[in-house]
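Below is one structure; the comments refer to it alone.
Of the protein chains in this complex, all but one are displayed in their positions.
Now for chain A:
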Amino acid sequence: MNTDWSVITGFLPELLDGAEMTLYITLVGLAGGMAVGVVAGLMRAYGHWTLNYVAMAYIELIRGTPIVVQVMFLYFALPVLASIRIDPLTAAMIAIVVNAGAYIAEIVRGALQSISRGLAEAGLALGLPRWKVLVYIVGPLAFRRLIPPLGNQCIVSLKDTSLFIVIGVSELTRTGQEIMAANFRAVEIWTAIAAIYLIMTGTLTLLLRVIERRLRIL
(Lines give C-alpha, C1' and ligand atoms only; values in the text may rest on other atoms or scores of the structure.)
Protein backbone atom coordinates (compact mmCIF):
# COMPACT_ATOMS: atom_id res chain seq x y z
CA MET A 1 0.00 0.00 0.00
CA ASN A 2 1.33 3.34 -1.01
CA THR A 3 0.05 6.25 1.07
CA ASP A 4 1.35 9.78 1.16
CA TRP A 5 -0.18 11.77 4.06
CA SER A 6 1.45 14.98 2.90
CA VAL A 7 -1.14 15.37 0.13
CA ILE A 8 -3.65 16.33 2.81
CA THR A 9 -1.90 19.59 3.64
CA GLY A 10 -2.24 20.74 0.06
CA PHE A 11 -5.99 20.16 0.05
CA LEU A 12 -6.58 21.34 3.61
CA PRO A 13 -7.84 24.84 2.67
CA GLU A 14 -10.45 23.30 0.35
CA LEU A 15 -11.49 20.74 2.97
CA LEU A 16 -11.80 23.47 5.61
CA ASP A 17 -13.99 25.49 3.24
CA GLY A 18 -16.18 22.39 2.94
CA ALA A 19 -16.27 22.02 6.72
CA GLU A 20 -17.27 25.66 7.04
CA MET A 21 -20.18 25.06 4.66
CA THR A 22 -21.19 21.97 6.65
CA LEU A 23 -21.20 24.00 9.86
CA TYR A 24 -23.14 26.83 8.24
CA ILE A 25 -25.89 24.50 6.98
CA THR A 26 -26.01 22.73 10.36
CA LEU A 27 -26.25 25.90 12.45
CA VAL A 28 -28.89 27.60 10.31
CA GLY A 29 -30.80 24.32 9.95
CA LEU A 30 -30.75 23.56 13.68
CA ALA A 31 -31.76 27.08 14.66
CA GLY A 32 -34.78 26.77 12.40
CA GLY A 33 -35.35 23.18 13.45
CA MET A 34 -35.46 24.14 17.13
CA ALA A 35 -38.01 26.87 16.44
CA VAL A 36 -40.17 24.47 14.41
CA GLY A 37 -39.63 21.68 16.95
CA VAL A 38 -40.65 23.77 19.97
CA VAL A 39 -43.83 24.94 18.25
CA ALA A 40 -44.74 21.45 16.99
CA GLY A 41 -43.81 19.90 20.36
CA LEU A 42 -46.07 22.37 22.23
CA MET A 43 -48.85 21.59 19.76
CA ARG A 44 -48.40 17.87 20.47
CA ALA A 45 -48.26 18.30 24.24
CA TYR A 46 -50.91 20.95 24.86
CA GLY A 47 -52.69 21.59 21.56
CA HIS A 48 -56.37 21.25 20.93
CA TRP A 49 -56.93 18.03 18.95
CA THR A 50 -56.75 19.71 15.50
CA LEU A 51 -53.36 21.28 16.27
CA ASN A 52 -52.28 17.98 17.76
CA TYR A 53 -53.17 16.10 14.56
CA VAL A 54 -51.47 18.67 12.30
CA ALA A 55 -48.26 18.33 14.31
CA MET A 56 -48.55 14.55 14.39
CA ALA A 57 -49.04 14.34 10.60
CA TYR A 58 -45.95 16.52 10.05
CA ILE A 59 -43.83 14.43 12.41
CA GLU A 60 -44.94 11.11 10.91
CA LEU A 61 -44.38 12.34 7.35
CA ILE A 62 -40.84 13.49 8.07
CA ARG A 63 -39.77 10.65 10.35
CA GLY A 64 -41.19 8.15 7.91
CA THR A 65 -39.17 9.27 4.88
CA PRO A 66 -35.39 9.41 4.36
CA ILE A 67 -33.75 12.83 4.45
CA VAL A 68 -32.17 12.18 1.03
CA VAL A 69 -35.66 11.77 -0.45
CA GLN A 70 -36.79 14.93 1.34
CA VAL A 71 -33.99 17.07 -0.07
CA MET A 72 -34.40 15.53 -3.56
CA PHE A 73 -38.09 16.40 -3.36
CA LEU A 74 -37.32 19.98 -2.34
CA TYR A 75 -34.70 20.42 -5.05
CA PHE A 76 -36.07 18.43 -8.01
CA ALA A 77 -39.81 17.89 -7.43
CA LEU A 78 -40.84 21.27 -6.06
CA PRO A 79 -39.87 23.17 -9.25
CA VAL A 80 -42.08 20.82 -11.27
CA LEU A 81 -44.97 20.81 -8.81
CA ALA A 82 -45.14 24.44 -7.84
CA SER A 83 -42.61 26.22 -10.09
CA ILE A 84 -40.58 27.05 -6.99
CA ARG A 85 -36.87 27.04 -7.81
CA ILE A 86 -34.44 27.01 -4.95
CA ASP A 87 -30.68 26.80 -5.01
CA PRO A 88 -28.99 23.70 -3.53
CA LEU A 89 -27.78 25.49 -0.39
CA THR A 90 -31.29 26.74 0.47
CA ALA A 91 -32.72 23.29 -0.21
CA ALA A 92 -30.13 21.79 2.10
CA MET A 93 -30.89 24.22 4.92
CA ILE A 94 -34.65 23.79 4.57
CA ALA A 95 -34.19 20.01 4.63
CA ILE A 96 -32.37 20.21 7.99
CA VAL A 97 -34.96 22.63 9.41
CA VAL A 98 -37.85 20.38 8.42
CA ASN A 99 -36.13 17.13 9.35
CA ALA A 100 -34.59 18.17 12.67
CA GLY A 101 -37.84 20.01 13.50
CA ALA A 102 -39.81 16.76 13.45
CA TYR A 103 -37.39 14.94 15.73
CA ILE A 104 -36.99 17.91 18.08
CA ALA A 105 -40.80 18.18 18.33
CA GLU A 106 -40.90 14.70 19.85
CA ILE A 107 -37.97 15.53 22.13
CA VAL A 108 -39.79 18.66 23.35
CA ARG A 109 -43.07 16.78 23.87
CA GLY A 110 -41.30 14.02 25.77
CA ALA A 111 -39.50 16.50 28.02
CA LEU A 112 -42.68 18.46 28.77
CA GLN A 113 -44.68 15.33 29.51
CA SER A 114 -41.96 13.91 31.74
CA ILE A 115 -42.51 16.70 34.28
CA SER A 116 -44.75 15.46 37.09
CA ARG A 117 -48.37 16.56 36.73
CA GLY A 118 -48.38 17.44 40.39
CA LEU A 119 -46.00 20.35 39.79
CA ALA A 120 -48.29 21.86 37.17
CA GLU A 121 -51.22 21.30 39.54
CA ALA A 122 -49.34 23.05 42.34
CA GLY A 123 -48.86 26.05 40.04
CA LEU A 124 -52.49 26.07 38.95
CA ALA A 125 -53.64 25.70 42.56
CA LEU A 126 -51.79 28.92 43.43
CA GLY A 127 -53.96 30.68 40.87
CA LEU A 128 -51.47 30.95 38.01
CA PRO A 129 -52.76 31.00 34.43
CA ARG A 130 -51.69 28.01 32.30
CA TRP A 131 -49.10 29.96 30.31
CA LYS A 132 -47.32 31.06 33.48
CA VAL A 133 -47.24 27.46 34.72
CA LEU A 134 -45.52 26.58 31.44
CA VAL A 135 -43.09 29.52 31.45
CA TYR A 136 -42.09 29.49 35.13
CA ILE A 137 -42.45 25.87 36.23
CA VAL A 138 -42.79 23.19 33.57
CA GLY A 139 -40.66 24.93 30.91
CA PRO A 140 -37.49 25.42 32.99
CA LEU A 141 -37.66 21.85 34.30
CA ALA A 142 -38.34 20.37 30.86
CA PHE A 143 -35.45 22.38 29.39
CA ARG A 144 -32.97 20.51 31.56
CA ARG A 145 -34.26 17.16 30.34
CA LEU A 146 -34.15 18.44 26.77
CA ILE A 147 -30.38 18.88 26.65
CA PRO A 148 -29.13 15.27 26.27
CA PRO A 149 -31.51 14.19 23.46
CA LEU A 150 -31.19 17.59 21.81
CA GLY A 151 -27.42 17.13 21.74
CA ASN A 152 -27.93 13.82 20.05
CA GLN A 153 -30.08 15.45 17.36
CA CYS A 154 -27.46 18.20 16.78
CA ILE A 155 -24.83 15.55 16.06
CA VAL A 156 -27.18 13.56 13.80
CA SER A 157 -28.12 16.70 11.84
CA LEU A 158 -24.48 17.69 11.42
CA LYS A 159 -23.70 14.31 9.92
CA ASP A 160 -26.87 14.33 7.82
CA THR A 161 -25.50 17.30 5.86
CA SER A 162 -23.11 14.85 4.17
CA LEU A 163 -26.14 13.44 2.32
CA PHE A 164 -26.54 16.73 0.47
CA ILE A 165 -23.78 15.46 -1.77
CA VAL A 166 -26.73 14.29 -3.91
CA ILE A 167 -27.79 17.83 -4.84
CA GLY A 168 -24.25 19.14 -5.21
CA VAL A 169 -23.86 21.38 -2.18
CA SER A 170 -20.14 21.89 -1.65
CA GLU A 171 -20.10 20.78 1.96
CA LEU A 172 -17.28 18.68 3.42
CA THR A 173 -18.18 15.27 1.95
CA ARG A 174 -18.84 16.67 -1.53
CA THR A 175 -15.56 18.61 -1.44
CA GLY A 176 -13.69 15.44 -0.53
CA GLN A 177 -15.42 13.50 -3.27
CA GLU A 178 -14.32 16.08 -5.84
CA ILE A 179 -10.71 16.06 -4.65
CA MET A 180 -10.75 12.28 -4.72
CA ALA A 181 -12.08 12.19 -8.25
CA ALA A 182 -9.03 14.15 -9.38
CA ASN A 183 -6.19 12.41 -7.49
CA PHE A 184 -7.58 9.02 -6.34
CA ARG A 185 -6.02 9.45 -2.87
CA ALA A 186 -8.92 7.63 -1.21
CA VAL A 187 -7.20 6.61 2.04
CA GLU A 188 -5.69 10.00 2.81
CA ILE A 189 -8.67 12.12 1.81
CA TRP A 190 -11.41 10.04 3.47
CA THR A 191 -9.31 9.72 6.63
CA ALA A 192 -8.90 13.50 6.72
CA ILE A 193 -12.63 14.01 6.19
CA ALA A 194 -13.56 11.55 8.93
CA ALA A 195 -11.14 13.34 11.28
CA ILE A 196 -12.67 16.72 10.52
CA TYR A 197 -16.18 15.37 11.21
CA LEU A 198 -14.90 13.90 14.48
CA ILE A 199 -13.43 17.23 15.51
CA MET A 200 -16.75 18.97 14.82
CA THR A 201 -18.93 16.42 16.62
CA GLY A 202 -16.39 16.17 19.45
CA THR A 203 -16.56 19.92 19.99
CA LEU A 204 -20.35 19.70 20.08
CA THR A 205 -20.21 16.91 22.66
CA LEU A 206 -17.86 18.93 24.86
CA LEU A 207 -20.11 21.97 24.59
CA LEU A 208 -23.12 19.92 25.63
CA ARG A 209 -21.27 18.47 28.57
CA VAL A 210 -20.47 21.98 29.79
CA ILE A 211 -24.11 23.06 29.47
CA GLU A 212 -25.29 19.94 31.26
CA ARG A 213 -22.89 20.52 34.09
CA ARG A 214 -24.09 24.10 34.49
CA LEU A 215 -27.75 23.04 34.66
CA ARG A 216 -28.48 20.50 37.34
CA ILE A 217 -30.86 17.94 35.91
CA LEU A 218 -33.85 17.81 38.25
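Everything that follows uses one rule, which is that a contact is a pair of C-beta atoms (placed from the backbone, for glycine too) under 8 Å apart; a residue touches a chain by one contact, two chains touch by 3 or more; residues count from 1.
In the analysis below, contacts and distances are computed from a predicted model.
> The complex lacks one chain in this depiction; which UniProt name from "Acyl carrier protein", "Glutamine ABC transporter ATP-binding protein", "YCII-related domain-containing protein" or "Cation:proton antiporter" does that chain carry?
Checked against "Acyl carrier protein", "Glutamine ABC transporter ATP-binding protein", "YCII-related domain-containing protein" or "Cation:proton antiporter": the hidden chain maps to "Glutamine ABC transporter ATP-binding protein".
> Could you tell which one of A:10, A:66, A:79 or A:140 touches the chain left off the display?
A:140
> Could you tell which one of A:124, A:166 or A:204 touches the chain left off the display?
A:124
> Applying the definition given at the start, please give the residues of chain A touching the unseen chain.
Residues 116, 118-119, 121-129, 132, 136-137, 140-141, 144, 218 of chain A touch the chain absent from view.
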